[in-house]
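In what follows, a single structure is set out as structure tokens and then discussed.
The complex appears here minus one protein chain, its other protein chains still in place.
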Amino acid sequence: MRDNPVLRIVAKIIIPVILLFALYVQFHGDFGPGGGFQAGVIFAAGFILYGLVFGTEALRNAIPPGLLRFVIALGLVLYAGVGATTMLLGSDYLAYGALAHDLIGGQHLGIFLVELGVGITVSAVIVTIFLAFAGRNDP
Amino acid sequence: MISAQLPALQVVVPLLAAPLCLVLHRPFAAWLLTFVVSGISLLVSVALLGQILEQGVIDYTFGGWAAPFGIAYHIDFANAYVLLIVTAISTVVSIFAKRSVASEIEAHSQGLFYTAWLLCLTGLLGITITGDAFNLFVFLEISSLSSYVLIAMGNDRKALTAAYQYLIMGTIGATFILIGIGLLYMLTGTLNMLDMAQRLVAVADSRTARTGFAFLTVGLGLKIALFPLHLWLPNAYAYAPSAVSAFLAATATKVAVYVLLRFMFSVFGIDFALGAMPLSTMLVVLGSVAVLSASTVAIFQHNLKRMLAYSSIAQIGYLVLGVSLATPAGLTATLLHLFNHALMKGALFLALGCIAWRLGSVRLGDLGGLGYRMPWTMGVFVIGGLSLIGLPLTAGFISKWYLVLAAVERGWWPVVLIIIAGSLLAVIYVWRVIETAYLGKTKEAVSGTEAPLSMLVPAWLLAIANLYFGMHTELSAGIASQAAMVLFGGQP
Partner (left out) sequence: MNVAGLYNYWIVILLMMTGFYVVISSGNLVKKIIGLNLFQASVFILYISMGKVMNGAVPILREGVTTYSNPLPHVLILTAIVVGVATTALGLALVVRIREAYGSVEEDDIHRQDESL
């Protein structure tokens, strides 16, 4: 598909929009429908489109598998780290109230960070799954 | 402060270690992390058991949400006991895993192997510790998915089909459990198990409750590998890497049995589970058939790991027989056998792991004269085998003794006969191995003798534990009987 100019140009236009929409779903999740799972999958869809149009080789150059592995771990550590922080602050695991001075602010911050961790891990995992299947026969 | 956070740490420490393990990627670092984390988990579970002995039960709420609304961990004797089994086995087997895994799995996937190991440990601990029905399902799937990965890493291509078969059957089982939990949630409007138990009393006599119970029982039956739902187990254990066979055989089915007990006794209550529903009759029949048929099939196996896998199915039969008696004594026997079987199967699979490391095969025909070339390894196998048969002074004898006493107490003489017949069949399949190893002809052109110390020491640890708990039963039987009392709703 690399030779098709229509696909290439349309993909280049759409991909930033997809990524932006993913960020909207991620961060608007505090106030309306949305959240880490959905945003992560949409974000990954941008990368998958890139991989479909320009080839898995190009996708691998854009995000090396070593980096992907690191990002998967990063999201998980962010999520579990929020819980560990609340424990260090003397509350129960994932008791967000301990993160800020007031309960609402703490919950806001806690859920924000946890959803961010979820989003990061989900997008990295989906891209990894795509590469594992589509790029299996790459040299 | 830290003592109040122990229930969360029990699950969070291995959960946090898994992504770290993924990043570390180097085989030695990943192994070291797995070993250290297993050790920490063991310490945590010992500390939890200590707290239970002092104060009875521990309740822990997540995120500060009170019990029926948030996810709560509720720990009593029964969980603490199973937690101890899982963490102890994981620690001992992870020592063994270093050399064994290095010889069976390519260096670049060892990091992933240990990541899956830690996730499996997280899942098993989570299932055991949680007091929330849906949380239980999530942890069940975490442990199942990682165990499919672990099994698929075996170096025979049959490991792939075994893992695939396990994936299909395991997912059907898990989905059945999900349906069961869903029906219970529809009926009671709660997911907290204690809350569910209270609310179920009023609505127990409904078709929804009975259907939910049936779905849960069949789903868990698949996970336990209860006869006739055991078809995934022999291949899965036979072709998995040696360390994985030992780890899963000693923990995974045990945890599933615990979940069945938890739902039967703590959520539905004994009157419903064994009174209103005909489960007792079903379990006694299925358990008896499992003991007799699986032991018989084990006699005809040439692959020793497969033989032990069939023997595991038979042992699950004993566990189920203990439950079907529906008395505190029977339940004590089941819980005791849970622990003792983990010890003996752990020891036997580790011995086979040593043999596989040296010979690259665990076929009976290749074992000729091995008793003289690898005396220490075969020593472990003999002790484990005797324990499996249930010879006095071994752990296996204690649990069979309790089981026979419980059956006699109920006056179920046929069950006693079946237990004795199962032991006799065990004599045959264990003897075949011992005969070949000590009296068989040595194959020529085989050099080398013992397995390395890092593999022998954990195997001997389990073998000695088999002997120790065969002679000193205060600890194992004491906790088991208290756990049985808790499940029966009495005070410990």
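Every chain is named by a letter (A and B) in the order it is written, and numbering of its residues begins at 1.
Convention: a residue touches a chain if its C-beta (ideal position, glycine included) is under 8 Å from a C-beta of that chain, and two chains touch if they have at least 3 such contacts.
Being a predicted model, the structure only gives us computed values, none of them experimental.
Asker: Out of B:A8, B:L145 or B:L286, point to the residue that touches the absent chain in the complete complex.
Answerer: Among B:A8, B:L145 or B:L286, only B:L145 touches the chain that is not shown.
Asker: Pick from B:Q51, B:T171 or B:T327: which residue touches the chain that isn't shown?
Answerer: B:T171
Asker: To test your reading of the contact rule: which positions on subunit A touch the chain that is missing from view?
Answerer: 32-33, 37, 122, 129, 132-133, 136
Asker: Which parts of subunit B are in contact with the chain that was left out?
Answerer: 134, 137-138, 141, 145, 148-149, 152, 157-158, 160-161, 163-164, 167-168, 171-172, 174-175, 178-179, 182, 185-186
The criterion applied here is as follows: only the chains that are shown with their structure count from here on.
Asker: For subunit A and subunit B, let me know how many angstrom lie between their CA-based centres, rounded off.
Answerer: Going by mean C-alpha positions, subunit A sits 36 Å from subunit B.
Asker: Which residues of subunit B touch subunit A once you look at their complex with the stated criterion?
Answerer: 1, 5, 8, 12, 15-16, 18-20, 22-23, 25, 60-64
Asker: Help me check something: in the complex, which residues belonging to subunit A touch subunit B?
Answerer: Answer in residue numbers: 69-70, 72-74, 76-77, 80-81, 83-84, 87, 90-97.
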